[in-house]
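Complex shown without one protein chain; remaining protein chains in place.
And now, subunit A:
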Amino acid sequence: MSQRYHVIHETLYRYASSVSLSQHLLHLAPRNWAFQQLEHFQLDITPEPAQKQTGQDWFGNSSMRLALRQPHDMLRLIAASTVNVLKRPAGWREAPGAPWEKVAALLAAFPTTAPLDAQEFALASSQVPLLEDVRTWALASFTPGRPILEASRHLMSRIYREFEFDPKASTVATPVAQTFQQRRGVCQDFAQLMLCALRSLGLAARYMSGYILTHPAPGKPRLIGADASHAWVAVWCPENGWVGFDPTNNLQPDLEHVVLGWGRDFGDVSPMRGVILGGASHEVEVQVTMMPAENKRFEDLLEAVRQRPLSREPAPAALPSGGSPAARPR
């Protein structure tokens, strides 16, 4: 069983004065992996960049570099894709995994048999330091001998219960220690906090960047552009491989999460990063639409986004990356 989706991720930059040169690094194409196939991807860029190069980063995510050399006062990117998300095997949600200390010991051993990327994801990164008090806090879930996936589920539900979703409480650069202390944030913060807890215990976990399907209120139509980027984590377990946990929604990703890419933290896979010359000040507007493929034809959906009237009004303030929770607002 599987589910096909169309995903459209539109980014609009508007500059107060003309930008003479801009360069961008994008992570906007969903990646293939065991439970996801990318069927189609296209990227509209206005104005047309002078240089465009696709590549793969260290983590195997597809990346793209752009350079625009003509003076421009706006930049619009529409990344549109169709992906097929595959159902996880039966019993997958309940799998307990190996005792967590055994996994930690396997990762710490040298010489080791753990795969290189698992070892790498057990280490601190620039946005996810290893913190002693987070470790202590996490130990309440990781009791001695407890299976790793079971303990991770417990940790996930504690983040869900003890932390409040609050877009005003954080930015893309909010440190984990602050999230931990103020007990609020958005999906990016919760994902990085969970990574911090797991890695501080010596476990390996990835930052997952992507999208989640939202459900419109009963009787209401699905709106174009009403979705957002999302973030969660994946924990490494020797028997089960990488298993996803979404602490923002207290659920394990299955058919409703689309993966863009993964890295050690947000910094490795931020959808768009740029350097501009000029421009004075800028506004950025991001609109995401994720829709089951059977609801609308890809071309029609893309056309609807392209034809969207761009207001001349100043764009609304940028949402903190991560956006709103999917399953239900909190």
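Just so we're on the same page, a residue touches a chain if its C-beta (ideal position, glycine included) is under 8 Å from a C-beta of that chain, and two chains touch if they have at least 3 such contacts; residues count from 1.
The rule is simple: contacts and distances are computed from a predicted model.
One chain of the complex is hidden; its UniProt record names it "Circularly permuted type 2 ATP-grasp protein", one of "Branched-chain amino acid ABC transporter permease", "Circularly permuted type 2 ATP-grasp protein", "ABC-type nitrate/sulfonate/bicarbonate transport system ATPase subunit" or "NADH-quinone oxidoreductase subunit K".
Between the chain not shown and the residues A:P71, A:P167, A:G225 or A:G274, the one that touches is A:G274. Checked against the hidden chain, the listed residues A:Q53, A:T143, A:Q181 or A:N295 yield one contact partner: A:Q53.
Residue A:E120 is the one among A:E39, A:D73 or A:E120 that touches the chain missing from this view. On the side of subunit A, the interface with the absent chain consists of residues 13, 20-21, 23-25, 51, 53, 57-59, 65, 67, 69, 108-112, 116, 119-120, 122-124, 126, 129-132, 135, 172, 177, 267-268, 270, 272-279, 282, 284, 321, using the contact rule stated above.
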